[in-house]
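Shown here is a partial selection of chains from the complex, left in place.
Just so it is clear, A, B and C label the chains in written order, and each chain counts residues from 1 on its own.
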């Protein structure tokens, strides 16, 4: 278990102390399951309403039901974070790609250049859409949605791709703006 | 009151029918207060868990306590949405800037080029940070945070600026990816 | 009628005083027809030769015979001015699009993202060409001209599209460089 004692960002926003029992329980579960409390959660803990809203959206999006596998959602997370060069999210979600895929090389490719990963066409189309939506969202049109449908994605899947791309375009910016540091344990995990 | 009967996006994701009573009540309150149910809420209504997570985060961020005024948060929303050229968010939040400020010209400036607005230095610094965080988040560093502090923003204010910038970088992309159309009533409101 | 008494730009270049009789007559006609003298004309009035050259080119281009309707020329004007984020030209010509089309939403779409306007293919091709010519003129080649011809534009029409795109790439820069302010009356007109 990693115990990070410093503040997780460059902002002087210490967690509420003591944490409410439900939050403490949530963090204890994280420690039990992951061996750590992700610093993004520790960063939000200065305001429990904000923490809960973030966690609810995250858990629905990344862990809830979807036509996209959890690995695919993590692949999108890393590709978006790589375009935005977000330190926290590349480290944390790069580890998740390595863990879920059992393929450290895939995690590196998502960080470095997803074109190097020699993916099946369906996943490649998903990441091409994620890149365009991150770099030039104003150019997305019906033809882009249709390309995804032609690769077998449903309209619900398209929503989920968009929502994951959107979510990491949000959290990348919050992490970069606040100077968020990833937990040390992510770096060497699942190599 | 505006009654939009078509789907609010280009995706075939109709709302759950009937809406759960709590959701119906929320939409009724929107209609009563705003004269419409914002299409972004109608768009999310295909999945109530997603709708609730979105609404919880939105309400905390844009309507909750903050060192930023509601108008300032809407100004950030429009500047971010203008950089990303998001049709839905520029229309809907441009109307909000006009309403909260009573100054239609300010709403136009946020859409067209915030530099034209001749703002006080504090608000200008806030929008300069929002622009940089949207266009090049990987270049944000301690000096950028310090500039905000030098203009009187607290570390909590900096978090809130980052969170609003992040949120609209998310919702801009979800709206553009899904082809979300703004409610007609926004266009002429508060001119 | 709006009566702007301050200088229309941030440059200390007052109009010649008194104006020559022909110029005064031209300005009187503007006031009679438009309810105002557009600030761009007032800005040029420090030098009557420059004013006359500008007005002659503008009137030929925007009001003279062309295979493009006046509305189409104004649509191009706003799309170019939106890419360049010119405060003066988006405000003034946005009002013109609203007036000529009777469709305030169309004016907003030209400012915010012309892809949102759901145009007929001919007008869409015209604006795609305008965007490319504004953003990357060195990449225009015969294939781009042929695309316009395939949408029914004549070679003379192509010249006119290019000339309008060029003209606003000029005036956007003169307006931005000089800090030109639009007349107040434009903001609320034809909403």
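Here is the rule we use: a residue touches a chain if its C-beta (ideal position, glycine included) is under 8 Å from a C-beta of that chain, and two chains touch if they have at least 3 such contacts.
Note that the structure is a prediction, hence the values are computed from the model and not measured.
Every protein chain here shares one sequence; 3 sit in place, and the complete assembly counts 6 copies in total.
Quick note on the criterion: only the chains that are shown with their structure count from here on.
Distance between subunit A and subunit B, defined via averaged C-alpha coordinates, is recorded as 22 Å. Subunit C has its Cα centroid 30 Å from the Cα centroid of subunit B.
Once the centre of each chain is set as its mean CA position, subunit A and subunit C turn out to be 44 Å apart. The residues of subunit A that reach two or more other chains are 138, 141, listed in rising order. Of all residues in subunit C, those touching subunit B in their complex are 82, 85-87, 90-91, 104-105, 108-109, 111-113, 115-116, 184, 187-188, 191.
Taken together, the subunit A residues at the contact with subunit B in this complex read 10-13, 46, 49-50, 52-54, 56-57, 60-61, 64, 84-86, 129, 133-134, 137-138, 140-142, 144-145, 155-156, 158-159, 161-163, 165-167, 169-174, 176-179. Of all residues in subunit A, only 138-139, 141 touch subunit C in the complex they form.
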